[in-house]
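Here the complex is missing a single protein chain, while all its other protein chains stay put.
Chain IDs A and B follow the sequence of writing; residue 1 opens each chain.
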Amino acid sequence: MMGLLRKIFLADLFQGLRVTFRTQNPKNIVTEQYPAERPKVAERYRGAPRLNINPENGQTLCIACDLCALACPETLIVVGWERNPETKRKDLVTFTYDTSRCMFCGLCEDACPVDALELTQDFELASYSREGAIFDRQTLEEGIKPTKYRF
Amino acid sequence: MPDDPKPEGAPEPESAPPSEPATPEPKPAEAAKPAAPAPEAKPPAAPAPPKPAAAAAAKPAPAAAAKPPVPKAPAVMAVTPWESDLTKALAEEFGAAISEFSSYVGQSFLVVKADSAIPVIESLKFNHGFDYLVDVTAVHYPERPEPLDVIYILYSFSRNERIRVKIRIKDGDRPRTVTKVHTTADWLEREVYDMFGIEFEGHPNMKRILLPDEWSTFPLRKENSILNMDQRWVQENLGIESGQ
Partner (left out) sequence: MTMAGTFLDSTELVLNMGPQHPSTHGVLRVILKLDGERVLGTECVIGYLHRGVEKIAENRTYAMFAPYVDRMDYVAAVSNGLGYCLAVEKLLNAEATPRAQAVRVILTELNRIGSHLLWLGTHALDIGAITPLFYCMREREYTLNIFEKYCGARLTTHAFRIGGLQYETYDGFEKDVLEFCDMFLPKVDEYEELLTGNRIWIERLTNVGILNAADCKDYGVTGPMLRAAGVKWDIRKALPYSGYEKYDFEIPTRENGDTYDRYIVRMQEMRQSVRILRQAVADIPAGPIMAKVPKVIKPPVGEAYVSIEAPKGELGYYIVSDGSTQPWRVRVRPPSFVNLQALDKMARGALVADVVAIIGTTDIVLGEVDR
């Protein structure tokens, strides 16, 4: 009997509609208006790579130990270095990071002994060409510069 | 872009990926890999490496990183014998057809002659309650006289026990299909064929499953390197120079 009444008065339909209307309140909106409204990414977010610079003397922190290149599963990091005849140390010359193949696993970051290589919170990695996705040392040190749009 | 080899001067040679096309001369990275890894309890018959003393229950040899050209001791799996009511019953039923009952890290397996695999699995299902075939897979050991292992992983709901049944076969051998005992083996055996080229006798639909039908290689065989798969297929069907 109860079941029949529920059937006649479409109880299940109105039950569902109640849920729908409960969420109509504008304060329940969770959609982000992305380009206008910047999402706040987490502190540990693994985004665009960056080569850190010592803020005191403006020199790179990288010691060209090649550990990141060895840790990388995709072998997309190439470290170019030369031996400094005075200090007998390796000096970083070039650093290439191919983000088009990168899966942002964070293994390079973990491997770095001096915290020079870091995956940052920048997430806008799109570029107009495949070459644009290959970061050289300059891009890595200065950071990516995504186009800013005004709304 | 290829998975190019590591830059020169890598501190740890053994961690360099040997992802280069197979070339005749032995590379350090390849030499670091031992020959046939697990011919359990039997020393490998193929080129005897220079330290046969450690054959029986050798712990893994120390890293050969310092001297790459020296091959490692013939490391074998340190198995322990596996004895239970089940092994007794099976040994009684099949006798010499089951050549080994072993367990490793607490996981039991038995090695069966290729032609008695199906009766053993059947008996395990109907007499001992192993009614769930978890997986069928294969492993390729190119250095061994019987280079392919086919592995059936079985589970019993009633006993809450998981075992593996292994058979060793030669290239070109056609083991009998297990689909008549466990229907789930249909796709699993097709995948084994797809990846290793092992054809199962009596399988209802023995064709490739993951790769395209016209593909020419069996990718998980060790002679196929990761870089040289089927370039011709890629060029004809995808219109690009290389799949890498």
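Just so it is clear, a residue touches a chain if its C-beta (ideal position, glycine included) is under 8 Å from a C-beta of that chain, and two chains touch if they have at least 3 such contacts.
This one's a predicted model, so the numbers in the text were calculated from it and none came from an experiment.
Colleague: With the missing chain put back, one of A:L5, A:V19 or A:A36 would touch it. Which one?
Modeller: That would be A:V19, which touches the missing chain.
Colleague: Of the residues B:M206, B:L220 or B:V234, I need the one that contacts the missing chain.
Modeller: B:L220
Colleague: Can you tell me which of A:I53, A:V78, A:C105 or A:L125 touches the chain that was removed from the display?
Modeller: Considering the complete complex, A:C105 is the one touching the chain left out.
Colleague: List the residues of chain B that touch the chain left out of this view.
Modeller: 3, 12, 14-15, 17-19, 32-34, 37-38, 59-61, 63, 72, 75-78, 104-105, 107, 131-135, 137, 139-140, 151, 153, 157, 160, 162, 164, 182-184, 186-188, 195, 208-212, 219-220, 226
Colleague: Tell me, which residues in chain A touch the chain that this view leaves out?
Modeller: Chain A touches the missing chain through residues 7, 11-13, 15-16, 18-20, 23, 30, 41-46, 71-73, 103-107, 110, 119.
One rule holds in what follows: only the chains that are shown with their structure count from here on.
Colleague: Can you give the whole-Å distance between the Cα centres of chain A and chain B?
Modeller: Whole-Å distance between the two chain centres: 38.
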